[in-house]
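All protein chains but one are shown in place.
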Amino acid sequence: MSAADLSPFNSPFAAGTAGPSVRAVKDPFHGDLLEVSMGPQHPSTHGVFRMVVTLDGEIIVKLKPVFGYLHRNHEKIAENTSYLGSMPYTDRLDYLCSMTTNWAYALAVEKLAGQAVPDRAQYLRIIMAELTRLVNHSCLVGFLFNDLGTSFTPLLYAFREREKILDLFESLTGSRMMCNYQRFGGCRVDPTPEWLAAASRLVDNFPRFLDEYETMLTGNEIMLARTQGVGVLDAAKAVNAGITGPCLRASGYNYDVRKVDGYGFYPRFDFRVPLGAHGDTYDRYMMRVLEMRESVKILQQAFRDLPAGPIMDPKSKLRGFRPKAGEAYGRTESPKGELGFFLVSDGSPNPYRYRVRPPTLINLTLLEDMCLGHTIADSVVILGSIDIVLGEVDR
Amino acid sequence: MNSSGLSLLSAHLPVAAAADGLLERLPLTLRDTFVQWFPAPTQWLLHHLISIVGILAIFGLFFAFTTVAERKLLGRLQNRLGPNRAGVPKFSFLPFHLKHKLFGLTQPFADAVKALTKEDIVPAAADKLLHFLAPVLVVAFSLLTFAVLPFGRNLIPVELDAALLYFFAAGSATELTIFMAGWASRNKYSLLSAMRALAQVISYELPLLLSVIPVVLVAGTLSTQEIVVAQGFWTFGLLPHWFIFTPWGAAGFLLFLVAALAESNRSPFDLPEAESELIAGHLTEYSGFKYALFFMAEYFGLTALSGLGVTLFLGGWQAPCAFLQFIPSYLWFMGKLVGMIVFFIWVRGTLLRLRIDQLTRLSWQFLVPLALINLGNAAFWALTGAWSGPLQIVRWAVSAALIVVPFVLMGRSLTRGQAPRTYRYAT
Amino acid sequence: MSTPATPSPASAPQPFPAAGNLSDAEREELRRHGILLTSLEELYNWGRSNSIWPLQFGLACCAIEMIAAATARFDIARFGAEIFRPSPRQADLMIVSGTVTKKMAPQVVRLWNQMPEPKYCIAMGACAISGGPFKQGYNVLKGIDRFIPVDIYIPGCPPRPEALLNGLIQLQAQIKGERLTGPGAARHVRSDVTSEFPVPEYGEHDLSPPKNPAVWQPAPSLVRPTKV
Amino acid sequence: MESLEQIRDRLLARFPGASVTLVINPGAAAEHSLLLGAAHAVEMARFLRDDPALQLDYCSNATGLDWPDKEIVETKKLSVADPAGGPAKIVEEKTKRFEPGYLEAVYHLYSMALRHGPVIIRLRTGNRTDQVTLPSFTPIWRSCDFQEREIFDLFGIVFAGHPDLRRILMWDEFKDHPMRKDYVDPDDYEWEPTPHDRVLERAKAHYPVPPPAPAAPVSPTPEAKP
Partner (left out) sequence: MLGSGIIKGLAVTAKNFVGSYHDPARMVTEQYPEERPKLPEAYRNFPFLVTENATDPMGTLRCVACQICEKECPPQCIYIEKSKDKKPDATGKPQLYPAVFAIDTSVCMSCQICVEVCPFDAIKMDQVFEVAATNRFTGLLLNREQLAKPNSYFHQIHPTDAHEVDTRLAAERKAAEEKAKAAAAAKAAAAAAKPATPAPATATPAAPKPAAQPPTPPTA
C-alpha cells in the first residue's frame, strides 16, 4: 500500500506531497489490518457521523467517512416551502449557531431580491452572529476536550457560559437554540436597552472565563502532547480542498469572509484575524480561543456604536414574498467556515433550487489525509478540532 | 532526626502502648469475644473468616460511598450538585415513609439493585468461559490485595514478611483479567482495549515497583506493618517522620501516584476504558452484574493502591502529630485513604487522557529513569543517616538536588518542542 | 407469598399508593400480591427508577439539549441519570434525541436490540416522535415508534432541558408503578412480549419494511377522511 | 478581476474548439455565469485555476440543478382577413414546442490568493435520462469531491474522472435521485392528522373507506374523541 493508492487525486498538491504519513507496510512482522467502524453511534463522532477506519495496531492506514445518517432533506423541503418558511429550518441546519445560519440565508435572499437592510438591523445581526460565535467556539472547545478524555469538566464550564448567552437569546427571540431571528430585510424583534445592557455585561465578563479556561487547559502538558503536531494540515492543500474558517486559518492562510467580502457592516469594525503557523490540532484549538477574544472586541464596538432606528426594511413583506427569477449565492463566515446559500428563483413563492454550501462537510474532505499515520485516539481529536455539526454536514 | 532504621523500634513501642486504648483495640476485642464462643479447633478459621467478612463489608460499603462521592465531587468540580434525590424506597407495608432524600447517599444502592437485576447479555460470538471468568477474577484479584494492608495498629489481615511482593503479584493480575475480558468479548473495541491494557501493565509495573523500592531500602523490610512502624516518629511531637516528607520520599510518592493512576486505569491513564475513543473498551460487551463487578474491581484496586500509598509514604495508620494518637489508628488510615481517593477524583475531574505511545514513552523515558535515580537517592539517604547538625542541611540539599535536577532536565527533554505558542494576526 | 388469584384491573399503571394511606381497594390489591412480593417490587422499582443510565446517543439538535440537561444548570445527575453509557449493554434508557433518518433507523433498532432488559425509550423532540418539521422528507422516518416501542414522548423542537427532566420524572413514576406479576406486569417480565425487533433493511426506494405493524398502531379514528 | 466576457474570450482564444457561453442572470444579484462545453471543461477549469490573472484556486460551491422536460405553449396572434370582407379577425394560434430537459452542475469559483470572485461556471448534460455524464472537477479542486458525490447521489449526474463516485447521503441500494423535480417520495402518509395541500393529496390514499350507509356520517375529528 503506498501513498499514491490512498490519494488518487492528481492535483499538483497531491502529487509527491501526498502528505499522509502512511507507513509503507513492507516489514515481514506485519500483521493483519483491523477494520473498525466508528459510528454512527459513537461518543466522539459529534452526532451520527461514521468513520470506517482501517487500523494497523492503533495506527490508521485508511479512513473513509460515511455520511447521510442525518440527511433530513432540508434542501428538498425548502424547495416546497415558501422563502420565509425555510427560515426556521435554517435554525436546525447548524443547530449550535442558528443566528449565523439565519443570517447567511437572509443574506442570500436579500441578494436574490435586492433588498436593503437598515443600519440597526445590521448591527444587531453582527451582535447576534458574534454571540453565536462565542457559543459555538466555547462548545467546540468543550467537546474537543471531551474527545481528549476529560471527564466533561471543560465541557461543562463551556456550557455554563453558553447557558448565559442562550438566556439572552431566549429572552430576545423566545427560544434557546432555534432563534428564528433574522428576516429578509431586517430582524424580527428589537432588543430593549435592558437586554443590551445585560448582553454588554456578559460580553465584558467573557474574557475572564476565557482566561480561567486557558489557565486550566492551554498550558496543560498532556494537552500539548496530545495536540501539537497532530493532524497537520498543509495550507495549499487546504485551499484546494476548500477548507475554510478557523481550520484554514490555523494553517496560516489568511482568508476570512468577514474581511474578504465585507458583508454586513463588518468593514466598520476593528478586529483582527488570528493566524496559525503549524496547522495542527493545537493551532485549530487556539484559533477558536483567539477568535473568541476578537469576537468580544467586535461585540464591545457593536454595543458602543449601535444606532437607533428601524429594524426592518419598510419595503419588505412577510407573506407573499416572490423574488424575481434569477439566482444568487450569498456566503458568510459562520463559526465553522464559509457558509453559503445558493438560491435559484423562478418567480414563484418557493425557491426553485435551494442549496446550502455546508462548511463542515467540505472541511471533512481532508479528514483522511489528516488522520493517516496517527492513532485512533488522535482521529477523534482531529475530527473534534475540525468542528463538525451533523445537521449541516448531512442537511 | 533519625528515621532510618528499626533500631529505635523499641523506643517507639511504649508510645504505642500508651495509645493502645480501648477504641484502638475495639475491633480485635469484638472479634475475639465472638470467636471465643466457638470450639477451639475452629477458632483460627473463624478468626480469618471474620477478617474477610469485615473487609468485604467495610470496603464494600466504602466502594459504594466512593462511587457516590465521586459523582458528587465531580459534580461540585463542575459547578453542579450531583446525585441528591435517591432517598429511600417507599414500602407500602410500613406506616410511614421517609420523605427526606438523604442527600442522595443511597444512590449506590439504587444502582446496585438495578445492576443486579439487569439482563445479562453474553454475545453469541464471545468466548463464554473467559467472558464469565474475567469479572469474577478481576474482583478476586483486587480483593486479594487487601490482605496485606495494615489498616490499624493491630489490624492487618495477614502479616506477611514479603507483603509488598504479594501485593504486586496480586495487583498486576487484574490487568490480565482486562485482557481476558477484552479478548473474550469478540468486539473490536474490546480487543483494542485489551492490547492497550497489556501495553500499560508492561509499562507501569516497573515504575510502580521502582517507586516503592526506596521505601524498602530505607525501612529495610518488605513487611507493610513494619514500614508503617518505621514512620512513627515526630520531631517535637508535631512533624511526622513520614517518608513523603523526605526528598526521595516525595519523589517516590509522586512516581507512585502516577504509576498507581496508570495501574488502576484512572484518568489520565484510563486508556483501556477510553470512553471517547473505544466506547467502553473491555467493558463494551458487559452488562448488568458483570459490568458492576468490573466497576467494583476498579474501585477496589484504586482503594488498595491508595491504601498502599498511604502505608508506604503517608505513615500508614500513624497520627500526624504525637498528641493526636488518642484517635484510633484505623481512623487515621481511613482518613488518609479518603484523602487519596479524593485526590484521584480531583485528578479525574481535571486532566485529559494520554495517548498510548505517550503513555509508554512517559513510563520508559521518564518514570523509570527517574525512579532509578530516586533509588540511588534513597541509598544516599540511608547511608547518610548518621549525619547531624549542619550536615543535615547538606544531606537534605543534596538529596533534593538529586531528584529535582533530573526531574527538570528529563521533563524538558520529554516535552521538547511542545510549548504554548504565540500567534500572529492579520488585520 | 400469594399469587394473584383474580386478574387485577387492567388499567394503566397507577402511581403506587402513598404509604399508610391506603384505600380499601388498594389494601385488597396489596393482600392479593402478598406483602413480600410487593415490598420486593417496591425495592426493585425504587432501584431502577433512581438509576436510569441513558445511552450516550445523540442524533441531532435535541442531542444538544440532552447534553445541556446533563450540564451544570439542569444537572440530570440529581436523578442519578448522568452516567451516559456509550455502550448499549450498560444502558437502561434510550433517549432518541433528534431526527431519525431512514439511513439511521436500522442502527437505532439494532442499538435498541442490544440493550439489556429492562429498557425504556424516550422520544425526545418532534423529529423523534413523528419526523417533526422534517417529516415530509424522503429520508426521514416519521417517528421512531414505527420500529420500537416508545414509553414517553416529549414534544418540542427542541424541548427545553427541563422538559426532558419532566419526561424523566414521568418515566420514573411509570417504573415505580410497574408490576412484576399478573396481567398488568411490566413489559420485560412477560414472556409474550418480545424485546427484540426486526431490523429494517435498506430497500431500493424506502426501508423494507417501512414500519413494524406490530409496534406502530395509530388510532385510525383520528385520521381525517375529509377536508373541506 | 476581469469581466466574464473577457474570461470567455480568453478561454475561446486558448481553447479554439471549445464552447463557452455567457449565461445571463436576470435577478437582482446579477451573478452571470459561463456555460462550458463538457468536452473541454477540464482543461478550461485547469486554466481558470492556474491562470496567473485569475487564480481561481478555490471552488466554494458545487451543486446540481434539475430542469425537467418542458412543453412550452407559444401563442401567436395572427390577423386573418375576413373573407366576408369585414374587419380582420385576430386568431390565436397555439404551437406546442417540446424543450428537452437537462441536468446542470454549477460551480462557484473564488480566488483565495487574489481575493476575488465569484466566477460561476456551469455544465449541462444532454438530457435527463441517458446522457448524464459530465467531467469531474475533483482532480482540479478537491473540494468538489464530496459535493460531486452529492450531486451524483441526489441528481444522478455521473462525473467521469471522479476517484470515488459512490452515493454519499443515501444508502448504496437506493435507486432514485431524490432532488430531481419528478421524484416521488415513498408513501408513508398513513398518519396525517393535520393534512392540507400536497400532504392531503398523499394522505387521502390512506383514508379509510367511508361507510356506505349515509346514515350518521360521523366525521371523526379530535373533538369526537373521549
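For reference, chains read A, B, C and D in written order, and residue numbers begin at 1 within each chain.
One rule holds for everything that comes next: contacts are C-beta pairs under 8 Å (C-beta built on N, C-alpha and C of every residue); 3 or more make two chains touch, one makes a residue touch a chain.
Being a predicted model, the structure only gives us computed values, none of them experimental.
Trainee: Going by the stated contact criterion, tell me the shown chains that border the hidden chain.
Mentor: Hidden chain contacts in the full assembly come out as A, B, C, D.
Trainee: Of the residues B:Gly21, B:Gly339 or B:Gly411, I need the one that contacts the missing chain.
Mentor: For the chain that is not drawn, the touching residue is B:Gly411.
Trainee: Just to verify: which one of B:Leu81, B:Leu324, B:Val338 or B:Val398 makes contact with the chain not shown?
Mentor: In the complete complex, the chain left out is touched by residue B:Leu81.
Trainee: One chain isn't shown here. Among C:Arg48, C:Lys119, C:Arg160 or C:Lys211, which residue touches it?
Mentor: Checking the options C:Arg48, C:Lys119, C:Arg160 or C:Lys211, the one contacting the hidden chain is C:Arg160.
Trainee: Among A:His42, A:Lys76, A:Arg160 or A:Arg258, single out the residue that touches the unshown chain.
Mentor: In the full complex, the listed residue that touches the missing chain is A:Arg160.
Trainee: May I ask you to list the residues on chain C that touch the chain which is not drawn?
Mentor: 72-75, 78, 123, 126, 129-136, 143, 145, 150-157, 159-160, 162-163, 165-167, 169-170, 174, 218-219, 222, 224, 227-228
Trainee: In the full complex, which bits of chain A touch the chain not displayed? Write them out.
Mentor: So the residues of chain A touching the unseen chain are 81-82, 84-89, 91-92, 153, 157, 160, 163, 167, 170-175, 178, 180, 183, 186, 188-192, 194, 212, 215-224, 311-312, 316-319.
Trainee: Pick out the residues on chain B that sit against the missing chain.
Mentor: Where chain B meets the chain not shown: residues 73, 76-81, 346-347, 349-351, 407-408, 411-412, 414-415.
Assume only the chains that are shown with their structure count from here on.
Trainee: Any idea how many Å lie between the Cα centroids of chain A and chain D?
Mentor: Those two chain centres are 27 Å apart.
Trainee: Which integer distance in Å separates the CA centroid of chain C from that of chain D?
Mentor: Result: the chain centres lie 43 Å from each other.
Trainee: Would you please write down the residue numbers of chain D that are in contact with two or more other chains?
Mentor: 169-171, 178, 198 - these are the residues of chain D that touch more than one other chain.
Trainee: Going by the contact rule already set, what residues in chain B reach two or more other chains?
Mentor: Chain B, residues with two or more chain partners: 78-80, 275, 279.
Trainee: Which residues of chain A touch chain D in the complex?
Mentor: Of all residues in chain A, those touching chain D are 8-11, 13-14, 67-68, 71, 73, 75-76, 80, 111-114, 237, 239-243, 253, 255, 260, 323-329, 331, 338, 340, 342, 344-345, 353, 355, 357, 361-362, 364-366, 394.
Trainee: Where on chain A is chain C touching in the complex?
Mentor: 40-43, 47-48, 68-74, 76-77, 80, 88-89, 92, 95-96, 152, 155-156, 159-160, 163, 176-178, 390-391, 394
Trainee: Spell out the residues on chain C that touch chain A in their complex, using ranges where they run on.
Mentor: The touching residues are 55-61, 63-65, 67-68, 70-73, 86, 88, 98-99, 101, 103-104, 107, 111, 127, 133-134, 136-140, 157-158, 160.
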